[in-house]
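Here the complex is missing a single protein chain, while all its other protein chains stay put.
Note that the chains are named A and B in the order they appear, and that numbering of residues resets to 1 at the start of each chain.
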Amino acid sequence: MPTLTINGMTVDVPPGTTILEAAKDVGVEIPHYCYHPKLSIAGNCRMCLVEVEKYPKLQTACSTVVSDGMVVRADTEKVRKAVTGVLELMLIHHPIDCPICDQAGECGLQNYYMKFGLHKSRYALEDKVHKKKVQDIGGQIVLDAERCILCSRCVRFLTEVTGTRELDFFSRGDHSEIAIFPGRPLDNNYTGNLADICPVGALTSKDFRFKCRVWFLKAFDSICTGCSKGCNVDAHYKGDILYRLKPRWNDAVNQAWMCDVGRLTYKAMNEARLLTPFVCEEGARKVAAWGSLLPEVAFRLKAAADRGGPDRVAVIASPQSSNEELYLLRRLATELLGTKNLAFTHRVAGDGFSDDFLIQADKNPNTRGARLLGIPDGAAFDALVARIASGGIDALLVFGNVLGSLSEEETAALLANVPFVAQVGTNEGPVSKAATAVLPSASVSERGGTFTNHAGRVQRFRFGFPPRGKAMNPVEILVSMGNRLGAGWTFAGEAAVFNAVAGTEAPFAGMSYDSIGMFGQEIKG
Amino acid sequence: MEKVLTAHFANERYRRMDTYRQYGGYDALKKAIAMTPEAIIDEVKKANLRGRGGAGFPAGVKWGFLPKDLSRPRVLVVNADEGEPGTFKDRLIMSRGPHLLVEGIAIACYALMTHKAYIYIRGEFVREAKILDEAVAEAYAAGFLGKDLLGSGFDLDVTVHRGAGAYICGEETSTINSLEGKRGWPRLKPPFPASVGAFGLPTIVNNVETIADIPWIVTHGGDTFAALGVEKNGGTRLIGVSGAVNRPGVYELSAAANLKDVIYNVAGGLRDGKKLKAVIPGGSSTPVLRANEIDVTFDIESMAKIGTMSGTSGIIVIPEGTCMVRALSVLMNFYAHESCGQCTPCREGTGWLKKLVGRIEAGEGRPGDVELILDLCDNMMGRTICALADAAVMPAQSFIWKFREEFDRHIGEKKCPYGNRF
Partner (left out) sequence: MSVAFSETGRAEFERLLTRYPDRKAAILPALYLAQKEFGYVSDEAIVYIAGLVGTSPAEIEGVATFYTMYNRRPVGKYHVQICRNISCSLLGAEHLIEHVSKKLGVRPGETTPDGKFTLAKVECLGSCGTAPVMQVNDEYHENLTVESIDRILDQLP
């Protein structure tokens, strides 16, 4: 293992490590723009220049591999002057857009200017080279070529990750400009990542444009619910509204990326939410209180089972629910209501598009979890639907906002066969329009739990902010309902439920929130 | 004096195979085929053949960087992208003696066990590219290229590949990228072309003149070639003289030539009865010399000792009455135009230099502008992926250091004392 001495600290590094990577590992921050751990090395921004003993010229830390005994200084006056010099050159044409630029607050130029610059401009305003601003280049991206520092991260991403190369450098010298070929906009499912990797405000998100200054946003770890990939995300919010999702790094799942559809899944947590418990009487909605509605639902389900037998009551689970919720729901259905009429479906209306990168055909985050926890789907679901359609069900508990790929009309027609339908759901949809009683559920950002992704990785999503309106955590709903049915559950929260899952469900044996940690844990077998 | 290259350049037919062979052409190749590759490389090392493209790197040493194992095929790229202002010698070789180059390529490739060679010729040299095409075709027809060279079992393919207008493509890794069909961006080094070059293969890039010297070296021996020059700089060089002289042109002289002698005797001295003001000795990227600094041997080491370079041996003669600020402005325009734009200091710095010097020339310079230029030069020099930034900095610094009062006058008087004219 080669030994590197950097700023006086000595460390052993794996062969092939660059100075920049090694420095990160010992907490030395070497400024850089063009380097990105998931992209090839470009070495063009020249910000990461460091002094290396025995080399007459400063070397770029990003591209210099550590050789045994190498001595590097990143903290000398010579290095500081070099970095300031490069930064000054990078800023001479940069437009003074900060007041209107979305990148402000998370901008590489701002950050390094405060650390290494703080100089007055020596460049005449009238000499600035002007380039095309505010271009809609397709996908989720707006391009402002004037702000671009030509680090080439975007070109490398589109060449090495998506293989589509819609962006490239045109012209040369200080008239070089990033652009798309006219009439050939971004055309891939990962355009949102460009705004993440662009260190400045040249490539920004259309969706996020002008919506919020980033220093007002808070963040929490979550999991994307757009498909069964379970890309790890950082959710950004202010108050109780989500503003955007950004990929969170996890080499085992999504590296540093997420898809465009997934990025917009936060909208569903903001819009068209079910926020008040209500019942539907004679076509009109009447607000209800949790304190009375929840016992009422439990009572109606139990009564239907007592009267006509467990066969007359049914539960439809959702692959959008967490492992913890599905476990409780299964027990409620099978142990407390004693029914075999329990199923779910992963089918959704619309496309089942998938690719060989991140996007899975299954558009639910926890199909795998539902199956592992013993909830049947497929033929079992179809049979249950048939039973409902033939009028064989008196009381139905539905989790979720839709019934598979059934349309609003089909859902209404189907549920018209059931005298009492209770829904636990997050958003208005076909089910809420046809349900008798609606119990509003907290969204993924308003509760915690785990999902099991398509590859069997159990991952945590974290509590972000308290449920909006009168929505309630489905774990609470289920524990409360279960206890009304005589369960005697004492689970205090998701963690306790997960411990129970790990205790009795073989695939999760031995797991805990600790063992899942930040990057998830694969199930057994 | 012995002429290694230009002995028969006056004969317009020398570029044809038949005439070339009348003068002993391709005898060197025949001799080389009977030698071992190691023996050929040895002669080149003994010859002290320094690269003729401007950097002066010893050719024999560069050849030695190729990996020993032959599992990956090698490539030879001949750098015919002659773009350094003041340099026009390779054009002469390619138009008058193309077979020198073709024969040199064949010998070099045989010595380097390389089966593919590309002549990367600047796009503007349309006529020279056609001449090369014809010479290459003649060589194929005569069995000096193609399959089984002269029955040796050695195969070699040569392709003439035209550039399209970019000075930066004279930088060897930029040449390679351009050959591969990319924008002419230089590459990070290491890895060096000898390990990862064209199409990812071990590659040697050599200047036209360097390769054209090879046949003579094989015929007469490396030691003989070395003896024509000085200790660390063997052989003859094609020295170009341009600017305000009576006899501009290319002259084949020993590496031991004296710069003052070249200007005043070989090139006939200053024209129009003018006096000498300054000399850019080795192509525009080399630091300028005052008129009283040119009595020096024009070899690589001697020029380095006085703080400049012999570079491409392209001597630019500047007469009295020339505004040095205006001359520098021409050069700053050039480097800004040619910067590939890949890395920050060169991309932005060359543009800024152009604007600063242009403003001073236009009488709009501000106090502190000269200091700003020098500070900017410090921020560019040695900070970039390739040497284009250095090439812009060296004229800027040296013009200011040696002709400072002209810059100060422009700024102080708010006008060009020479009337904004050459």
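The definition used in the following text is that contacts are C-beta pairs under 8 Å (C-beta built on N, C-alpha and C of every residue); 3 or more make two chains touch, one makes a residue touch a chain.
This is a predicted model, so every value here is computed, not measured.
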Which of B:D27, B:D42, B:E124 or B:E364 contacts the chain that the document leaves out: B:E124
Of B:T6, B:N48, B:T87 or B:T173, the one touching the omitted chain in the full complex: B:T87
Touching the absent chain when the full complex is considered, from B:G151, B:G181, B:G273 or B:P367: B:G181
Candidate in contact with the missing chain, chosen from B:I40, B:V78 or B:L331: B:L331
Chain B residues touching the omitted chain (full complex): 82-88, 90-91, 116, 122-127, 157, 159, 161-167, 178-184, 199, 201, 240-244, 248-250, 280, 284, 314, 316-319, 322, 327, 330-331, 333-334, 337-338, 340, 421-422
Those residues of chain A which, in the complete complex, touch the missing chain: 164-172, 179-184
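The rule is short, and it goes like this: only the chains that are shown with their structure count from here on.
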Intercentroid distance (Cα basis), chain B paired with chain A, Å: 56
Chain B residues touching chain A - in the complex, by the definition given at the top: 166, 183, 188, 336-345, 347-352, 355, 372, 378-379, 382-385
Chain B partner contacts - residues on chain A that touch it in the complex: 41, 43-47, 49, 56-58, 60, 63, 81-82, 85-86, 88-90, 92-93, 122-124, 127, 129, 149-150, 169, 171-176
